[in-house]
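Let me begin by handing over the structure; questions about it come next.
Subset of chains shown; positions unchanged.
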Amino acid sequence: MNRQAIRRLFADVRAGKTSPDEAVERLRHLPFEDLGFAKVDHHRTLRAGMPEVVFGAGKTPAQVMSIFKRLAQHGTNVLATRATEEQFSSVQQVVPQAKYESVARAIVLRRDGKRYGKGLITVVSAGTSDIPVAEEAAVTVEVMGSAVKRIYDVGVAGIHRLLAHAPLISKSRVVIVCAGMEGALPSVVGGLVGVPVIAVPTSIGYGAAFQGLAALLGMMNSCASNVSVVNIDNGFGAGYVASLINRL
Amino acid sequence: MNRQAIRRLFADVRAGKTSPDEAVERLRHLPFEDLGFAKVDHHRTLRAGMPEVVFGAGKTPAQVMSIFKRLAQHGTNVLATRATEEQFSSVQQVVPQAKYESVARAIVLRRDGKRYGKGLITVVSAGTSDIPVAEEAAVTVEVMGSAVKRIYDVGVAGIHRLLAHAPLISKSRVVIVCAGMEGALPSVVGGLVGVPVIAVPTSIGYGAAFQGLAALLGMMNSCASNVSVVNIDNGFGAGYVASLINRL
Amino acid sequence: MNRQAIRRLFADVRAGKTSPDEAVERLRHLPFEDLGFAKVDHHRTLRAGMPEVVFGAGKTPAQVMSIFKRLAQHGTNVLATRATEEQFSSVQQVVPQAKYESVARAIVLRRDGKRYGKGLITVVSAGTSDIPVAEEAAVTVEVMGSAVKRIYDVGVAGIHRLLAHAPLISKSRVVIVCAGMEGALPSVVGGLVGVPVIAVPTSIGYGAAFQGLAALLGMMNSCASNVSVVNIDNGFGAGYVASLINRL
Amino acid sequence: MNRQAIRRLFADVRAGKTSPDEAVERLRHLPFEDLGFAKVDHHRTLRAGMPEVVFGAGKTPAQVMSIFKRLAQHGTNVLATRATEEQFSSVQQVVPQAKYESVARAIVLRRDGKRYGKGLITVVSAGTSDIPVAEEAAVTVEVMGSAVKRIYDVGVAGIHRLLAHAPLISKSRVVIVCAGMEGALPSVVGGLVGVPVIAVPTSIGYGAAFQGLAALLGMMNSCASNVSVVNIDNGFGAGYVASLINRL
């Protein structure tokens, strides 16, 4: 089902081959299929180079396998986030070319290697514990066809480490910044560059970090005007938004 | 002080006309000037077409006037957000060309009318009470040189009103969505378009709206992957981020 | 003990067969019996077609078995919510006709198949992870004698999927909407129909979802006036309220 | 614009008098009109007896007057909630028949006196301070065409006062319960009746009442299964939902 098919449907209506009601009916049934437990949405594939994505957390290996297999039939890249090794083992049985990115906790099926993004996306993280979230962002960016650079462990308490990387960061078209604890890094990075910064609060920290709430509030109140924020630990969302921007 | 001046400074060092220490010293003192109560930062003006901005809330008319006047001397557009009519009266005495956008609560000095943004930015708002925040975003977009369209009062409980505007929204390069109460609109808009959506929770609502917290949490948890979020009522931030994206 | 028995008791008092004090005493001891750890309340069975209900969470299999068996002696339908397979195994030993609804996590004993509800109740859910809560609602509706339709995985970020089902939803007398994350679905559904909508926030999501708090706040602030809300993950409560409305 | 008009439009399409595209275009522009600051939605009037409603808080008297006047032209009842006396004075100039319900803080225009609700709706409130919210609910019920009884100041700490009214409450088809502080009243009322109870937490109380949060949380956790909840102080919402139920 693609744009051509939709246009043809409307042409049929105009030509009297199909009644408007039938057209509505066919249109309604086309965009998704019923797998029993989830309606897989193919609409996103209308846009070239957009991957199919499934969120692995809370699903059984069998469910992930079933959904992944179905998505793989559309010929695009496929990405399963928050995926366990156990889920990967199941997927691998039916989609042998799939790979497991263990740090990013992602199952990736790469078939479309085209470069859709125009410039560089840099992923910056504050501490080593933030790396899994940063990697989820980086892998998402790769799957969506943009070049990515990783700059990890450059927290604000050692500002010279971050500044050493300032020239590289300045070359980016979009910057993703992952930080837990006080979540201050996006403000500093935001002040160093003139491009959009996507901030990802992470649940790293303890005590008054309150599972990422401190970092989230900090980033929402960033004094750098070029910062916008996604959900706690949402590396995928940051990668997705950054990729969309980079494709513009 | 501009890029040429900085390059010349480094050339002088290389040529031995200036010692590195002196260069560092001069560089350090250049970017800001001391007005007594605030160090005005001109670094942002290094980037062509970027306006000077001052946040009006909590400042006296005299302070806003003083800062605005100083900023106006750099030849760029100048924007004072969260500004009162009283502050505008003071500004107008020293910068007569300044205009007051009363709904957006902004003082605007437009001198650079160049179009820096490549496409259209649409500002969508859920209710009539969200309009001041939406207007702050829209005015920011205009001052930063992008074309803007406004689509107001299209909350999710009357989904047909939003859908009627879907074709227009789809033509946007970036979409800004302002909503208070349950903050659901960005998710719906996010699902309608394939471009970045900047969500602005507003403090509109009562009771369990908790001054925008409900909307903020809703937007952070958006099931649309192309949504990122700025602070409650931060129309300026949304306009700023959207403009940066549109200039890419 | 039923209404007839109560009327007879008062007649006895009037006739002098029983003193008022004795009547009060008998009345006080009649409505519940002491199982040692819980006073089972039979008052609800005074209303025809109302099931007996036990909340399984936090109870041992032996406790659930004991309570379920007792309730089963009243001849009505019996429902155990938040029940584990282990609890079901115990119940099955003493009430062989009981069935286990694994997705809804419910043990059901159906003996009264009469249709008490006058119209259709539709259960709508946003994502596949919300299905257990939605199923708890749907099973409750069935046990209480109403017709139910399920429309799952129609989250607001893919509004076309929801709209495809709008005609069916419009035929409902009551609609139950289950959603986690930003909890936006009830507002959209509420705008599509002119009947009462019972919203159930679910604990689905991560990060700033805060175990359903984001969805709860979102639903409390719904801009659709026909929405009322029950507790997070309380599918049973939604099914119960919807059934009561449908019996009116 | 009514259902007949919509059917006629589709008939025109079928008959070839109107192209599908024109039909979509006309449909899109029909349901609302642009007043400049708010798109008034007439869709709700498709359902007989439903009033037009405007939320007064945060609007100027001139805005309320303008919207109220427009709504009044549709011939239905009109209700302005959270309205001030000042707003009423403005409205009265253009709609002389409008009345001000000062305790409920509502402007009411009654033209349709038909009884749409089938049974009685009772509004119960815990304390005297909860009465404005309770009255907003009661007035909404009246405007929407249901019979209403008020039982005020029957908080749970004097349970005999509530029980004295139990027979009357039991005759209701729907019960609305307004309570601040600990918000316990809906649970007790819920246990006394077998019909739906709409609970309204109020912002009454001090200290740990946290502007209605304590009451809201209490009601969400009600141990009575027939209780659903609307926003803090949302008497209108409760009256609206109760009226819809009573019209079934």
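Residue numbering begins at 1 within each chain, and the chains themselves are lettered A, B, C and D in the order written.
Simple rule for what comes next: contacts are C-beta pairs under 8 Å (C-beta built on N, C-alpha and C of every residue); 3 or more make two chains touch, one makes a residue touch a chain.
Computed from a predicted structure; not experimentally measured.
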Please report the number of identical subunits in the complete assembly described by this file, where 4 are shown.
-> 8
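Just so it is clear, only the chains that are shown with their structure count from here on.
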Using mean CA coordinates as chain centres, what's the subunit B-subunit C distance in Å?
-> 49
Rounded Å distance, subunit C centre to subunit D centre (Cα mean) = 26
Using CA atom averages as chain centres, what separation in Å is found between subunit B and subunit D?
-> 38
Residue ranges of subunit A touching at least 2 other chains are 216, 231-232
Can you name the residues of subunit C that touch subunit A in the complex?
-> 128-129, 131, 152-154, 158, 160-161, 164, 204, 206-209
Residues of subunit A that touch subunit B when the two form their complex = 44, 47, 50, 53, 118-119, 173, 194-196, 198, 216, 220-222, 225-232, 236-238, 240-241, 244-246, 248
Write out the stretch or stretches of subunit C touching subunit B in their complex.
-> 126-127, 155-159, 163, 180-184, 187-188, 190-192, 205, 207-210, 213-215, 217-225
